[in-house]
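For this depiction, one protein chain was excluded, whereas all remaining protein chains were kept in their positions.
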Amino acid sequence: MDFLIWIAKKLLTLIPTFIGITLISFFVMHLAPGEPMSLQADFNPKMTPEMRQRLRAQYGLDKPLYVQYAKWFKGLVQLDLGRSFSPDRRKVWDKIKERLPVTILINVLSMILIIVVSIPLGVRAAVRQNSLFDQLTTILVFVAYAAPAFWVALLLMLYFGIELNWLPVSGLHTLMGYESMDTWHKVLDWARHLVLPVFVSAIGGLAGFSRYTRSSMLEVLRQDFITTARAKGLPEGTVIYRHALRNALLPLITILGLSIPGLIGGSVIFESIFAIPGVGQLMWSSVMARDYPVLMGNLVIVSVLTLLGNLLADMGYAAVDPRIRTGLRGEE
Amino acid sequence: MAKAAPEKRRNKIFSFIAALLANPLAISGSVIVFVLFMTALLAPLLAPYDPQAIDTYHILEAPSSMHWLGTDSLGRDCLSRLIYGSRISLLVGFVAVGIATAVGTVLGALAGFYGKWIDTIVMRFVDIMLCFPSIFLIMAVIAFLEPSIWNIMAVIGLTGWMGVARLVRAEFLSLRKRDFVLAARISGASNMRIVFSEILPNAIAPIIVSATLGVGGAILTESALSFLGIGVQPPTPSWGNMLTEGKDNLEIAWWLSVYPGLAILITVLGYNLLGEGLRDALDPRKRG
Partner (left out) sequence: MPCKKIPAISVCLILSILILNPVDFVFARSGEGPDYGDAIISGSIGDASNLIPMLASDATSHEIASLIYNGLVKYDKDLNLVGDLAESWTITNEGKTITFHLKHGIKWQDGAPFTSADVLFGFNTIVDPKTPTAYAGDFLEVERAEAPDPYTFKVTYKEPFAPALSSWGDIVVLPKHLLQGKDITKSSLSRKPVGLGPYKLKLWKTQERIELVANADYFEGRPYLDGFIMRIIPDPATMFMELKAGGLDWMSLSPVQYQRQTNTPFFKKNFRKYKYLSFSYTYLGYNLKHPFFKDKRVRQAISYAIDKKEIIRGVLLGLGVEATGPYKPDAWFYNPHVKHYPYDPKRAKHLLKECGWQDTDGDGILDRNGIPFSFTVLTNQGNSLRDKTAQIIQYRLGQIGIKMNIRQLEWTAFINDFIDKRRFEAVILGWTLGQDPDIYDIWHSSKTGPKELNFIGYKNAEVDRLLIKGRRTFDRDKRKKIYFKIQEILAEDQPYTFLYVPMALPIVHARFHGIKPAPAGISYNFIRWWVPKNEQKYMMR
């Protein structure tokens, strides 16, 4: 019951954030020089000034900004984001919808990779603080942090794709012959194509997260209850994994939530490099094409997703730490 | 009281520098950053060729004695372009981070100092901005404006102030209750004075650390944008747009992909090391 109340409260606080997102997006839209969101009018050479004026009235472009905003917002919550400016004139939501799964898939896989690799690394580095292992991983982390993801992608493509020819360098699956593959081969094909993008997407996160894990663990290991546990004679493994890690993981959940925008943002780069049809690539191509409706729709949808991701992270945190739910723990 | 303050500060600075010098991270970081500075400053002296000079007789040549790092698809010398590219990285680092730090500090100070509803508004603003994947936001803004170095730097700055704001706010929240602030208040100092003479100097250390660490991020963002073609436009050499050429000629001109990326790596590494070193040097736990 507490939990439900807590969720309800959380959702309520999300609403102003959501509105804030839409406000900022709307503001960005109106940075465009010339007429913002101008429509079919511009594409018809036979458009006369009178017709143009009528269209403006019809779409409310002659109304004050707040009215335009209200209209746009209304469309937004109904997922009517307008139509693309590109020749196919498809609905923006359709274009985003068909690409969202891919990006989400890669980001989820990426996150799993990060969690699976960083936590053991971070734990080990913390437990063996200042050992060779710790120092080596620290150096590695620094380098990974400083390396531009797209550069690493290029190098990997150069090596694995071209030199060794092990992995494909573009797309999600082989084009020809795909439909006739059985499920197992399809999965394998996808896997081969996803190796490089997921890895590239995860590098920064791996570096950062293992570092956070390490410092969080160090924090926890310093605490009294660990000393107590050791004094009680508990085996080291139990001390570390059952007691220390569980406590160290709590702040990490929040960090994970905070890293979602970074992950999604990173997808712009690797989707362009690896020719993967996700929302990142859509963002890039709509910037190039000045396809404003798609740009704005994409921006808002992605931000909302981030919002939801953070909510999930918070929920996860609350599920694990009962103090949150009952409000005993103060705000940060 | 008035006399003791500058003394204290001087001592603090001395011990800070001492701590810095003892820290290997900080030293290596500083060396790298210093080399970067010098390269950017002395670019005209260091670069063997004009970075924009097109030479259609030497297209896509591998590193040789004439061109140490090879040439690009229009015969321009890569080494020279790499050297001049450092100017862009430096500029971006400074201006973008400068803007981000300024905005973040102001907002964070306001939130931390006045508290209550100003705090709530600012923090809510931070939360909202944090929901946007910054690259998406930057791309959207640049699509509406035109890609120019200044636009890019401004946008990177305006989307990267959130961390600083939180930091400054935390510092202000903790510092405003301290004795020396109360003392200043009693002696009748205005709010402005309190903020600038009393709190800010004490909060400055983490701000500097944050700014230093932020430079690396700004450089990475700019190079990613230039790589995608919406950042610095050729022929102005930026390490990011040099890598675009690298991608286009991946098979036959590995040098175009390797060196600019290496330059970015080393530079960002340098700033990060320096930042970490500064943080360690300023961390009271380590020193006390």
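Labels A and B are assigned to the chains in the order they are written; within every chain, residues are numbered from 1.
The working rule: a contact is a pair of C-beta atoms (placed from the backbone, for glycine too) under 8 Å apart; a residue touches a chain by one contact, two chains touch by 3 or more.
What you are looking at is a predicted structure, and each value in this text was computed from that prediction instead of being measured.
A.B. asks: For the full complex, can you list every visible chain touched by the one that's not shown?
C.D. replies: Looking at the complete complex, the unshown chain comes into contact with A, B.
A.B. asks: For a quick check of understanding: of A:V195, A:A289 or A:V304, which residue touches the chain that isn't displayed?
C.D. replies: A:A289
A.B. asks: Footprint of the hidden chain on subunit B, which residues?
C.D. replies: Per the touch rule, subunit B residues meeting the hidden chain are 52-54, 56-57, 59-60, 73-75, 146, 229, 233-235, 247-252.
A.B. asks: For subunit A, enumerate the residues touching the unshown chain of the complex.
C.D. replies: 42-45, 85-88, 90, 161-162, 168-170, 174-177, 179-180, 275, 277, 285, 288-291
The working rule: only the chains that are shown with their structure count from here on.
A.B. asks: Using CA atom averages as chain centres, what separation in Å is found between subunit A and subunit B?
C.D. replies: Roughly 23 Å, centre to centre.
A.B. asks: How about subunit A: which of its residues touch subunit B in the complex?
C.D. replies: 16-17, 20-21, 24-25, 28-29, 31-33, 142-143, 145-152, 154-155, 157-158, 162, 258, 261-262, 264-266, 268-269, 272-273, 283-284, 286-288, 290, 292, 295-296, 298-299, 302-304, 306-307, 310
A.B. asks: Subunit A touches which residues of subunit B in the complex?
C.D. replies: 124-125, 127-137, 139-145, 216, 220, 223-224, 227-230, 240, 243, 246-247, 250-251, 254, 257-258, 260-261, 264-269, 272-273
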